[in-house]
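The structure that follows is given in the form of structure tokens.
Note that one protein chain is taken out, while the other chains of the complex remain in position.
To keep things simple, chains are lettered A and B as they appear, and every chain counts its residues starting from 1.
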Amino acid sequence: MEKILLKNLGRPGFHTIDSCLVNGGYNGLTEAFKHAPESIIQMVKDSGLRGRGGAGFPTGLKWSFIPKDPTIQKYLCCNADEGEPGTFKDRGIMENDPHLLIEGMIIASYAIGASVSYIYIRGEFVFGTRRLEAAIKEAYEKGFLGKNILGSGFSHDMYIHRGFGAYICGEETALLESIEGYRGQPRKKPPFPALSGLYGKPTVINNVETLACVPAIIEKGPKWFSSIGPEKSPGPKIFCVSGHVKKPGLYELPLGTTMRDLIFDHCGGMLNEGRGLKAVIPGGVSAPMLNAHELDTPLDFDSLAAKGSMLGSGAVVVMDESTCMVKTALIINRFFSHESCGKCTPCRDGTPWLTNILKRIEYGNGRPGDVELLESLCTNIFGRTFCPLGDGAVMALRGALKNFRDEFQHHIDHKRCMVS
Amino acid sequence: MSTVKINGKEVTVKDGTLILDAARDAGFEIPTFCYQADLMGVGSCRMCLVEIEGQKKLQPSCITPVLHGMSIHTETPTVMSARASMLEFLLANHALDCPVCDKGGECELQDMVYKYGPHKGRHAEPKFKFQEKDYVLSPVIIKNSNRCVQCMKCVRVCGEVVGANVLGALGRGDHQEETSFLRSFLDCDQDGNCIEVCPVGCFMRLPYRYKTRPWDLKGKDTVCPYCATGCRMVIEERDGIVIRAKAQLGVGLNSETLCARGRFGFDFINSPERLTKPLVKRFGTLEPASWEEALGVIKDNFIAAGKNIGGIASARLTDEELYLFQKLFRSMLGSPNIDSSARWAPEAVEGFIKATGMDEGGASAFDCMESDTVLITGTHLSDENPVTDYIVRRISAGRAMNLVIASPRAMKLDSSASQIVRHNAAAEGHLLDAVTLSVYGGNVDKLRDVPGINRIKDARQDDLAGKAGCSADDIKAIARKLTGEGSVGLFAGTEFLRYPGSIPGLALLKNALKALGKKVTIIPVLDRANQRGAWEMGVHPGFGPGYSPVKERGMGCADMLEAASSGELQALYVVQSDIVAMHPDENFVRGALSGLKFLVVQDCFMSETARLANVVLPASSFAEKDGILTNQEGRAQIIRKLLPPPVKAKRDIDIIRAVGETFDRSFGPKNPVLVLDEIRKEVGMYGEVSLAFNNKRNVDNKLDLKEALVKPAGLAEGLNASGLETKLEPKTDEHPFLLATGNHLFHSGRLSRKSPTLIGLLKNAIVEISAEDASALGLMNGDKVRIKGRYYEAYATLHTRSGSKGGVAFIAENYDDVPVNRFFRRGEGVPRVSITKA
Partner (left out) sequence: MFSDKAKEEIQQVLKKYPNRRSGVMDVLRIAQRERGGHLVKEDMEEIARILGMQTVEVNASAAFYTMYNVEKPVGKYHIQVCRNISCLLLGAENLIKHMERELNIRVGETTPDKKFTLSTVECLGSCGTAPMMQINDDYYENLTAEKIDKILKDLK
């Protein structure tokens, strides 16, 4: 498959606008200006593109919710907060092909009528920020940003907003709060951002990878895009593989590639020949892990949902037999309680409680009934939180408990680990 | 309208009603922590989750509106278990130190756990501790974050209602702590609304700390005795000591809010300085006497004075007391000389009443805020009537409207305004005239016949704007807003009484807008709890109860003093009014009073005026009496007696009656209830006023009970509003600042000076000038400065306010260390002063 998103990966120097233009960069934009904004939205709808930020919401549909009234200020926000553990794809795009993102954002802004866009990039990505800053500057110089872009009559300004260490700011409404200068806690919905988002104005929030798909859809046509991968989850997808595999890294493959193919064909198999595969997290730590029997699951939105997990951000974390699942659960849960924003009761007070119990179990101080207590607390948190972060914490823990309950029990009963 | 089913019961409610409200109306209880009707919904505590048929997840009823056809369940096992689990989570990180917690016994968390909670604890982990010891956040607030349930009401009330925004949430997750900047000492309104809204023992009253348990307290409903906003509250005592004043959610126009004066200023009641027995002057010194003796002396001297007698009663007394007071003078002593204020000229009062239409009946501040354009003028609302400021802030944030604030001094409420106008001090009239002229310009035909228009119609806009000290654009912008779509609301404050020359401007603007067919709602903003009641009970030389015409016009306070100086007035009866401290020109008052043959002062404290008296009678505070007060809107509200008057002190109504009885045993009516009956009969405005609104939640959950508003009097034709003028000392290089006076956020009148807590908030005088003036003079906030006028000089701490108009120095009327009236000279206009580093 021709690479769209990662074509520059491993090609130093290709991030500049000159090499970008030589390689067909901004052709999508030139093409886009030949169409009315409405038809751009229709093309994206037709392509079947679904959001790559986690929820898989149809992108064209999201754009179509934006009011058409031209007198209303509208915004586009690119979600480059990339905080889901295991995920590093957006960084890959921004560092290696910043113009692809910028082009996608200009097209998206043109489609929804946004005159200003912000890229919310996580604070730790200093290198990526510098690349983007330089690229935006280049884009202004070449007339792709600013007033009356390429004579189209469309004007647009693009700015970078740097996060500074808060996973929750990846949640779209928390992201808006953060840009506005408030603490990054989620807002209640409705009103949805499409009607009242940034500064109370209609706003689209899209993931980096989502936006990076847009130029190709416009240039090569929606049909081309929708022909890749399964019908309901079409298109190329970047998988971020990490953990116990030979060749971890970013892989751009059609959605629907099976886990087995990804790990054993593309990534060269398990890191240590002697150790078999124990579990895989298929879509970032919020996604419940799958066990070794489920390796043939295709990696796409619907197939994973059918298995009780999710594609999420496409972060595939591979764990071999030497991995202690109690420890894994603890590390993941600690992450969520560390990142809980503090707004709602079950997440704020529930996740640290879970962490404390897991800590106890891990350090050999588990008590009889702890597994049941964990499960009961999960029930009490799940579906009752303000935003999906708390749910993510529960799903992750439930995944571990479902597949490896014995290991937890062993820790409690024997005050030590089963695997090491 | 939407029809929904709640637990099977069909109810029809307005579209957009929250599920929570619909369910509560239908009689189903839903517990909440973070919800509060008058704050923006956040939906974070998750206590109020309910089940909606067809939705997988439970939904927060406090932020979810009903949709037609919804079927909602509030008591299913899932809902109940969700409630229990939220409480379990809250308890997981809660300090559980109930035995030593001030909130014990009235804690919402306790109550809810008792009702819905898990009765078995499963949390056995170490708890996160924010701090080891409670820490003091301000002179009135102490904080224990370990008990927090993170409802954020403190932060929200501080920002959304009070507008102070000095509380915030630091940190995140279970380390999130609602506190001040770096947990440092708060520089704020000190109104303690954060305490009031806190459902647990996290924000606590410092003065109340460890004093008692709530179940040992006895409380009574009352109204705050300070400004005329008329906040309802409950005061509570233990063993005869008043320990706490608190507001109640959903009760009174103030709901849960009070200002610092209201919440903490009650402790003057307990003061050891209270007068407890009558005193009679013998050989130059006041000595204890019996009531019989005191009354006997009064009778003899009153008889001797004949008609040459006058009375001044405080605008803090109840309507019943004030009514009886005027009756005593008019029908028993035969003297028309009565007044309720040492500060305002009687004509100014009449002009103001007419201009604000008080005689046309009460008007609710909420209605006023429903106007499309609201203009606030002649009042420093944020400091003088803080809870009115809260109401304005809250409502204006929730709807699309124009809020214009015109004031020389910057104020907190400015941040809510759509337009701020800084005019010269004492120039309200010029400003309003300029605005009216601008309105007139575009509507000559319609306004030709408006009474008073001739006064300005040939004026030059530039002249008026110049006198007002603002730009023509400012004026035009106000005029545009006032004449735009929709209705107009005005808040007009005591500056109009202080600078009566402004009153015709106010009246003219009102008339012009009405002539344009506008609905105009005016709220007079007053600074004494029952100022309006005092006027409506006829304690005024120019009109009787209900603004009725009087046969003979009497003398107002200033005239009485003048007459006393000349020996014409022989006796004066002063009830709870410290005229020496309050009348502009202290020297003049002292001189005048010494000219009297006989002075009776009835007061709770040995005031400056009382020291000069021949007889001093120990009176009662608001906590020691029953009666009604009429707030600035014309809302009649009941106060109830919590304690007996101390020792031999008596209720004012009983004293006034006793004085009357020395002349005629039948003088009465004999008790407040009967007096009220007579008022209702005699004073049409009060005939049908409902007094039902007493510390009960309103049926429809609205804070605005219109039935409590007084009715139109329709009698004001006799009001004399002529000869109104404002005199200012001319500006000189030597004295560049015009001296503005009024109330301070923590002090109004002299009563607050007897409150240890309020004194703790601010003891010594401060003088306020604009930050720009200060830096031009090389002065800094906090500097000790010398204030020098032509007749007096004093030292005070400088307070700078950025954004205020230059050339104004403000000193509140309330400091005993800087009696601001010493700067004034009768007949010489508002003084000017210089400010230099001390």
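The working rule: a contact is a pair of C-beta atoms (placed from the backbone, for glycine too) under 8 Å apart; a residue touches a chain by one contact, two chains touch by 3 or more.
As the structure is a prediction and not an experimental result, all values here were calculated from the model.
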item	value
Full-complex contact with the absent chain, from A:F57, A:Y140, A:F164 or A:Y363	A:F164
Candidate in contact with the missing chain, chosen from B:Q59, B:T74, B:Q110 or B:S180	B:S180
Hidden-chain contact residue, picked from the options B:V4, B:V166, B:L413 or B:I656	B:V166
Residue numbers in chain A that touch the chain omitted from display	82-88, 90-91, 118, 122-127, 159, 161-167, 178-184, 199, 240-244, 248-250, 281, 285, 315, 317, 319, 323, 327-328, 331-332, 335, 338-339, 341
Contact footprint on chain B, counting only the chain that is left out	165-172, 179-182
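In this section, only the chains that are shown with their structure count from here on.
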item	value
Distance between chain centroids, defined by C-alpha means - chain A, chain B (Å)	54
Residues of chain A touching chain B in the complex	166, 168, 183, 188, 337-346, 348-353, 356-357, 360, 373, 380, 383-386
Chain B residues touching chain A - in the complex, by the definition given at the top	41-47, 49, 56-58, 63, 81-82, 85-86, 88-90, 92-93, 122-123, 125-126, 128, 149-150, 169, 171-176
